[in-house]
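Below is one structure, written out as C-alpha cells; comments come after it.
Complex shown without one protein chain; remaining protein chains in place.
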Amino acid sequence: MNQLQNFTKGFIKESPTFVLMLGMCPTLGVTTSAVNGLGMGLATTAVLVLSNIIISCIKSLIPDKVRIPAFIVIIASLVTVVQMCMEAYLPSLYASLGLFIPLIVVNCLILGRAEAFASKNGVWSSFVDGAGMGLGFTFGLTVLGMVRELLGNYAVFGHKLVQGDGILVFVLAPGAFLALGFIVAFINAIRKKA
Amino acid sequence: MDLLNVSGSPHVHSNESVRKIMWTVVIALLPTFAVSILSFGFDAVRLTLISVAACLLFEWLIQKFLLKKPCSISDGSAVITGMLLAFNVPSNLPWWIMVIGALVAIGIAKMPFGGLGNNLFNPALVGRVSLLISFPQQMTTWPMPRPWFSHAAVDATTGATPLGMIKTGLAQGKDMGELMNQLPSYAQMLLGEQGGSLGEVAAIAIIIGGLFMLFRKVISWHIPVSFIATAFVFATILHAANPALYIPGSYHILCGGLLLGAVFMATDMVTSPMSGWGKIVFGCGCGLLTIIIRVWGAYPEGVSFAILLMNAVVPLLNKAFPPKRFGVTK
Partner (left out) sequence: MKKAKSSFINMFLTLLVVCALAGAALAAVYQATSAPIQQARDNKQEEAIKQVLPPFDELKTEKKALETISIQSLFHKEAAADSLTLYHAFANGEPVGTAVESFTNKGFGGTIKMMAGFLPDGSIYKTAVLSHAETPGLGSKMEDPSFYGQFEGKNPASFNLTVKKDGGDVQAITAATISSRAYCDALSTAYSTVKPQ
C-alpha cells in the first residue's frame, strides 16, 4: 500500500464513522451541529497522530501482554496534555470544545489504530495513518453534524436557513442513531453499486 | 402472503387474509373517527385524509423505487397506520407536520425493517412519538372539542389535556382534590368532551370498536384486558396511598390515550407477542409503564412510550412464552 492510499483510506473505504463504526460515543454524542463535529474531529486527530507516532516508536519495547494498559496510559496522558495546553493558550477554543476533550480517552478509534496499525508499522506510516484516519473521522463527524443540524435546527454551520425550531428529534440522541443509520445505508448502497 | 407464516406446521386453514383483517380494523376505527368529526369538525377529516394519503404514497414510493418490490398498499395496513397516526395528534396540527409523521412512520419504522410483518415497533406510534419530541409546541396545544352538532368555530379555544392539567397543577403545588373540580367529568370523557388528540377523546367509541374487533376475532382479549387492569390496579394503589397526589385509577383509564392504545395499538398483530401468556405479560408491562411515566415522568402522557418500550421486548416474550405447537408432546 502506498502512502497516498494509506492516507485516503480513512475517508470512505475504511471510514471510522461509517464503515469501521469506531468511536461511536463521541460520534453520537457531540454531532448536534457541524461545528461541534468538526472541532471534536480535529481534537481527536491531534491526539491520534501523536499517539500513533509514540506507540510506533516504542512498539518493540512493550511486552505483548501489557500493551493495552500501556497504550491507554499513553493516550490518556496525551489527552490530558492537549486539554491543559488548550485551556492555557487557546481559551476561546477550549470554551467551545472543553467538554468533549475527555471523551477522546474513551474513543475506540485511537486505541484501535494503536493496536491495529501503529504497533505493527513504522513511524512514518503510522503518522500518515493517524492523520488520514483522524481527518476521515473529522469528515464523518462533520457530515453527520451537518445532517443533524440541517434537519434539527434548519441551519448550516450555525447559519439559520429558516427561522424557528427544526425537527428537534434530530438534535436529540435518537436523531443521532437515525441519521447515522440512514447515512450508513446510503453509503452501503453506493458501495454496492460501485 | 408469507407473513402469516409465523409458527411451525401443521397450519389451520381459514379464509382469513391480511387484507380482510386490516379492513376489519379500519371499520372498527370508524366510530372513533365519527366522534372526532363531531368534536373537531372538518379538521379531523382533513388531517386523517392527509395522513392516510401520505402513508399510502410513501409506502408506494418506497416499494416502487427503493425496494423494487410488488406494490402492497392495497393490503390496508398503511391505511390503518395513517388513521392511527392522525388519531394521535391534535386536530390543529399543520399539514406538513402530519406528512413528516407519515414519512417517519412508513419510511423509518416500517419499510426499512422489511415492510408489513417485519417491523419491530408500531409504525403509527413511532411517527407519533417522533412528532411529539420534534414539535413539542405544535403537538401539545390542544383545541378544545366543541359541543356536538354546534357550529361554533373549533379552533377558538385551546386548552390542556386532563393529564396535562394535572401535571401543571401539581407542579404549582395544588392539591389533587382542588384539581379534580377543574377536570372534565367521567361522562364528559366517555363522550369526547375533553382536550386531546383526535382519536382519544371519546372512550365509548373506542370501546365499541374494540368489541367489534373482539367479536370478529381480529384481536384477543388478553392485551386490552391486562393493559387496562394493570393500569387500574396500580393507579388505584397509588391513589389509596396518597389521594392528594394521585388521581383515581378509573380516571387514569378514561383520560388520555390509554384506551386507544390498549385497544388499537398494543394489539397490533405484528408488534405484539403470539401466545396468550405472552400477551398478558405484554399488556401488564404496558399498563405499568404507562402509569409510571404519567405519574413520575417528564411527559404528562405515557401510553405511546409504554407500548413502544414493550414492543422492544416482544421477541423475548415470544421466546419465554412460545406459541403452542401442534403435534408435539412435552
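Per-chain numbering from 1; labels A and B assigned in written order.
Heads up, the rule we're going with is that a contact is a pair of C-beta atoms (placed from the backbone, for glycine too) under 8 Å apart; a residue touches a chain by one contact, two chains touch by 3 or more.
Quick caveat, the model's predicted, so the values are computed rather than measured.
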Where the complex has a chain not shown, which of A:Met84, A:Val156 or A:Ile190 is the residue touching it? A:Met84
Omitted-chain footprint on chain A covers residues 32-33, 36, 60-66, 69-70, 73-74, 76-77, 80-81, 84-85, 87-89, 91, 94-95, 99, 152-153, 165, 168, 171-172
Chain B positions in touch with the non-displayed chain are 136-137, 168, 171-173, 298
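As a working rule, only the chains that are shown with their structure count from here on.
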Flag every residue of chain B that touches chain A in the complex, lowest number first. 100, 108, 112, 130, 133-137
Footprint of chain B on chain A - complex, ascending: 165-170, 172, 174, 178, 185
